[in-house]
Structures are given as C-alpha cells and as structure tokens.
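Shown here: the complex without one of its protein chains, the others still in place.
Our next item is subunit A:
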Amino acid sequence: MSLEYSASEMMSVTAARALENGSTCFVGIGLPSEAANLARLTHAPDVVLIYESGTLQTKPNVLPLSIGDGELAETALTTVGVPEMFRYWLQGGKIDVGFLGTAQIDKYCNLNTTLIGDYREPKVRLPGGGGAPEIATNAGEVFITLRHSRRAFVKNVDFVTTLGFGRDGKGRDNVPNIGKGPTRVITDLCVMKPDPDTKELVVVSLHPGVTREEVMDATGWEVRFAERLESTPEPSENELTILRELKARTEQAHAGA
C-alpha cells in the first residue's frame, strides 16, 4: 500500500470503522460527527445518526458547523424537541453508541470539557458539559475521538465533567441502569481500550508508521501497551475519497453566507 493520507484522515477513518451498520449513534459535533457521517457514507449506510438538537435519523450532505444546523433538520426522518431527545431517546435507552470528543481525558477515560485550572479561578474556561454527562452514562457504550497530545491526555483531568470510570476506575461499579461507558478511544496515533479489570486505558493498536515512543511522548501518564499490539489497518482509497469529498463540500458550504 502506498496511499498518501494524513494522521487526521487515519483517525477519522478508524473512528468511522468503529461504528457498526444499523446501530443508533448519538453524535457529538466536530470529529465525532465527521467520523459518524463517514461511516454512513461508506460501510454503514443504515447507521442511525442522532444529534442532541432533536434531529432523529439525519443524513446531512455536509457536516454541520453547529449541532443545530438546518441541514440536520432538513435531512432528518423527524425532528423532536430537546427535552424529548434527552428523556425518551437517550435516557429511555434507545441509543447504542454515544460518540464524543473532549478537551482533556485521563487514564480512566474521564472527560473534562469544563475548565483548565481551579473551578473558581479558571486558567482557561472551556464550553462545559453540554450533552456529554448523560450521553456517557445513558448510551449503551461510548466511543471517544480526539487528537493525541500531552495537553489532552493527562494523568488526572482538572475536572470530571463526564464520567469515564471515575478517578479510581470504579465509578460505574454497582450503579444501576448505566451504560458500559467508554469502550474505545481513537486518536491520530493509535486506538486505546480500557483494561477489562482496572479500566485503565491501554494502547491496543498503533496506526501505521507510529512508534510506541510517539504515543508515550504524547500521553501524560505511563501508558501501557497491549501484549498483542496490533497495527491499525490503513484507510482504503474509497474511504479517503469519500472523506475528502465530504470535507470539501463542507468547507464550501460554510464559506458562504
């Protein structure tokens, strides 16, 4: 194989492949939305995409800039109110996968989108929780995708906006009516999964050309690697073409008006 592709493209294609055809996915804006729509346009035409703005089973032709772009409502099977979206569809247990991004993530997969620093004297104020706290606990399982860096992958998040497995890895133990939580983290370097027992994130697959050292350098804790470390399959020409066309359409659409 000698296809040319970027680390970002590798991340999006790998994240897209994680979604099974026919599953229902509650989609976060940004990288998750890119991956989920790529899945829909390639191997998973019957994946059901749901955005928190109330758009049910939507098939946007271009990626939305905001979670409530008109494109999402125009291409949806139907659009419901936001209370119904969270109460019936998410809390009601109709969602297989919650697909999230984050600003910070720690070794137990807790997510911080609230702030850097101390809560009362923040160094950097981030947007906040949005739908994530309940998506992460009410969806059947959670996929997370973000770029790999030491700023993002920290030993302890500054604030647990959204539960992964808690600060001790036991945050979901004995909690009734809670989803499995994060089952994979897809970055531009690798794929990580929580250890079945300790829930600590472990690198299970390196993207082609990426070394262990690169992942260690970009991770804020002494990251573990699976005994049988795999190599992530490369993107296909078809996936790259469809991803590039999707992004070009999107860029064109957002430049206007």
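Everything that follows uses one rule, which is that a contact is a pair of C-beta atoms (placed from the backbone, for glycine too) under 8 Å apart; a residue touches a chain by one contact, two chains touch by 3 or more; residues count from 1.
The rule is simple: contacts and distances are computed from a predicted model.
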{"item": "Omitted chain (choose from \"ABC transporter ATP-binding protein\", \"Glutaconate CoA-transferase subunit A\", \"Peptide/nickel transport system permease protein\" or \"ChsH2 rubredoxin-like zinc ribbon domain-containing protein\") - UniProt protein name", "value": "\"Glutaconate CoA-transferase subunit A\""}
{"item": "Omitted-chain contact residue, chosen from A:A132, A:M192, A:V215 or A:L240", "value": "A:A132"}
{"item": "Touching the absent chain when the full complex is considered, from A:R151, A:K180 or A:H254", "value": "A:H254"}
{"item": "Residue in contact with the excluded chain [from A:T162, A:T187 or A:T232]", "value": "A:T162"}
{"item": "Touching the absent chain when the full complex is considered, from A:P60, A:G171 or A:P194", "value": "A:G171"}
{"item": "Where the unshown chain meets subunit A, residue by residue", "value": "29-30, 52-55, 64-70, 72-73, 79-83, 85-87, 90-91, 110, 114, 119, 122, 124-134, 137-138, 159-163, 166, 171-172, 175-178, 253-257"}
